[in-house]
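Apart from one protein chain that is not included, each protein chain of the complex appears where it belongs.
Note that the chains are named A and B in the order they appear, and that numbering of residues resets to 1 at the start of each chain.
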Amino acid sequence: MMETALSVEGFSVWRGRSEIVRSVDLEVGQGELVCLLGSNGAGKTTLTEGLLGVIPARARKLEFHGRAIAGLRPWHRVRAGIVLVPQERSLFAGMTVEENLLVGARPRSQAGPFDLAAMYELFPRLKDRAGQLAGTLSGGERSMLAIARGLMLQPRTLVLDEPSLGLAPVIVQTIMRTISDINAAGVSILLIEQNVHQALRLASRGYVLDGGKIIAAGTAESLLASSLVESGYLGSTTSTREER
Amino acid sequence: MTLLQIATTGVLQGLIYALIGLGLYLIFNVMRVVNFAHGYFVLIGMYGVLSLSPRSLADFAVALLFVAAVAAAFGYFVERFLIESTLDKTGHAQLVITLSVGVALQYIFQVLYPEPYQTITNPWPMEAITALGVTISFARLAAGAVSLLLAVALSWLIYRTRLGVYMRACAESINGAMFVGVNVRRVYRSTFALGAAAAAVAGGLLIPFQPVSPLYGLELTVKAFIVVVIGGSGALWGTVAAGILLGVAEAASSVYISGSLGSSVIYTLFLLVILFRPQGLARRTVASA
Partner (left out) sequence: MSIVRGLVSTPLNRVNTLVVAVALVVAVAFPLFAEAPMIGVGFVALVFAMRNLTWNIAGGFAGLLSVAHASAFGIGAFSVAVLTWGHGWNVWLAIVGGILVSASIGAVLSLIMSRFGVNALFFTLGTLALTIAISGIGASWSVTGGVNGLQNLTMQEGFLHLQWFTDATPLYYVALGFLILLTVGVSFMMRRTHFGRSLPFIREDPVVAASMGITVVRNQAIAMGISMGLTAIPGALMAQYTNFVSYDSVLTVEVGVAMLVGAIIGGSATLAGPIVAGIGIAVLEELLRSFAVSSSNVSSYTQIAYAICVILILRFGGAGIVPLWGRLVVRFFGTGTPRDPESEAPSDRHAPDRSPDPEVVSEHA
C-alpha cells in the first residue's frame, strides 16, 4: 500500500445554494496518476475549486499527505503542495510569460526541481515567448504556461483540469507526454478529462463523475472495458448541458 | 488670466488628483471594490495636517508622514473589519459600507471642526514664483511636484516589488493569484492601506492652499472616480493623464463658467464621456458578467 497524497471522503461542494458535488470519495496515492472523467456539467471543475477551497465545501475527511486541509485558505493549500491548473487557466493576461511564471515562485532557498530553466526546457515554446504578454498566447501555449506556472510552485500533487481542452490533436499529444514526464518526476497527478481514451492511457486508476456523484471507479483497464466507455456515454463532446 | 496660467494651475492641481486617483485605482483594480470613502481619506490628510498646524517645512514633512500612517491604519481597519467579510457575499455591500464610512467621517469632521474653510499657513520656504508671465503659488507647485514624485514611486512599487507583483496578479485574475499561492487577503489589506495613505498625503499637500470643509470629501470621491474611469484600467499612466485632464478642465471651467456651475459642467461632461466611451474599467465589469 503506497502512501496517500490526497484523501477525500464525503466531499460536497456548493455553488451558491446548489450542491453541485455530492458526497464524493476520492483518493490519489503518492506518485500516482489518477484521472477523473465526466461529461460537461458533471461537476468536475466545481470539485477542483472545492478542493482548493475557493468555493464552499464540506467533507467528512479532506486530507493531504495525512494533514487535514479543510480549514486552510486556498493559498495555504497551495503552499502545502496541492496545486491546481484550472480549466480556464486563470493566467495573468496583462503580464509577460516570465512574470506569470515568477509570481508564485518560491525564494531560491526553497526552490525545488522546477525552476525557470527547467520550465523552459520542458516547454521550449514558452522560452521563445518569455517576454510576450500571456493574453496574446495561443490555446496550446496558454495550457503550457498554466502547467508551468503550477510546477513553479513545486507541487506534491498537481490537479490538472482539462489541460487538453480545445487544443489541436498534435498539441494534445505533447501535453499528455509532458504530464506523463511530470508524473515520472515524482509528482502525484489528478487529471480531469473529458477525453477518456487519452486520460485512461496515462492513468493507473480512474473515477467517473456524473451529476456530481462518482458513478464508477477502478483501474484504467477496467474502466476502458466498461460499458460506460463502450456506450460512448463518456467523452461525448456534444453534451447539451453547460458546465456550471 | 492667460491660457498658460490656466494650463499650469490645471496641470499642478491635476497631479494631485492623479495621486488621489491612483489610490482608488489600486483599490478598484486589485479588489474590485468601489471605495466611496476615498475622498474622505483625503480629508483625513487635510484635517490631520490642519490640526498639527506645522510651522516649518520639516514639521510639515513629519505631519505628512503622520497622516499617511494614520490613514493607512484606518484603511487597513476598514478593509479588515468592515469590507473583507462582505467580499464573500453577492450584491454591493462594500459600496454602501464605504459610502457610510464616508458619511460618518464627514459628520465627525463637521462636529470636530465646526469652522468651515480652514487652511494652514504656508509651510514652504517661498510664497510664489513668477515666470513667463505666470504666477504660481509655491505650495501648489511643490504639491504638484511631490505628487508626481509619489506617483512615480507608486509605479515603482507596483512594477518592481514583490507586493506590486501580487497586486498586479490579483488585478489580472483573483483566482489565478490564489492558485499560485498569493495570500489574497493580505494583498487586499495592504492595497487598501496604501490607497488610503496616498489619498491622505495628497490631502496634506492640498491643505496649504485649499481650504477644507467636510463636504469636500464627497466631491473628491467623485473626482477620483472620474480620474479612474477616464484613465481606464490599462495602465497607471492613464490615471495620471486623466488626473491632469481633470485638473485642466476644472481650471478652465472655473475661469470661463461662473461659480458652482463650473463643476456641473465637468460632471455632465463626465456622464457624456461614459455615454460615448465606456471603455477602460467598464470592460472589466462587463467581462465579469
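Basically, a residue touches a chain if its C-beta (ideal position, glycine included) is under 8 Å from a C-beta of that chain, and two chains touch if they have at least 3 such contacts.
Everything numeric in this text was worked out from a predicted model, so none of it was measured.
Peer 1: Touching the left-out chain: which of B:Ile174, B:Ala196 or B:Val212?
Peer 2: In the complete complex, the chain left out is touched by residue B:Ile174.
Peer 1: Tell me which of B:Thr2, B:Ser51, B:Thr135 or B:Ser264 is the one touching the absent chain.
Peer 2: B:Ser264
Peer 1: Sort through A:Glu27, A:Glu88, A:Asp115 or A:Asp210 and give me the one touching the missing partner chain.
Peer 2: A:Glu88
Peer 1: Among B:Val42, B:Ile97 or B:Ile120, choose the residue that contacts the chain missing from this document, as touch is defined above.
Peer 2: Of all options in B:Val42, B:Ile97 or B:Ile120, contact with the hidden chain holds for B:Ile97.
Peer 1: Take the complete complex as the reference. Which residues in chain B touch the chain that isn't displayed?
Peer 2: Its contact residues with the unshown chain are 31-32, 34, 36, 81-82, 85-93, 95-97, 99-101, 103-104, 106-108, 110-111, 114, 173-175, 178, 184-185, 218-219, 221-222, 225-226, 229, 258-265, 267-268, 270-271, 274-275, 278, 281-282, 285-289.
To be clear about the criterion, only the chains that are shown with their structure count from here on.
Peer 1: Tell me, which parts of chain A touch chain B in their complex?
Peer 2: That would be residues 52, 54, 73-75, 78-79, 83-86, 88-95, 99, 102-104, 149-150, 152-153 of chain A.
Peer 1: Within their complex, state which residues of chain B touch chain A.
Peer 2: Interface residues on chain B, with respect to chain A: 165-166, 168-169, 171-173, 175-185.
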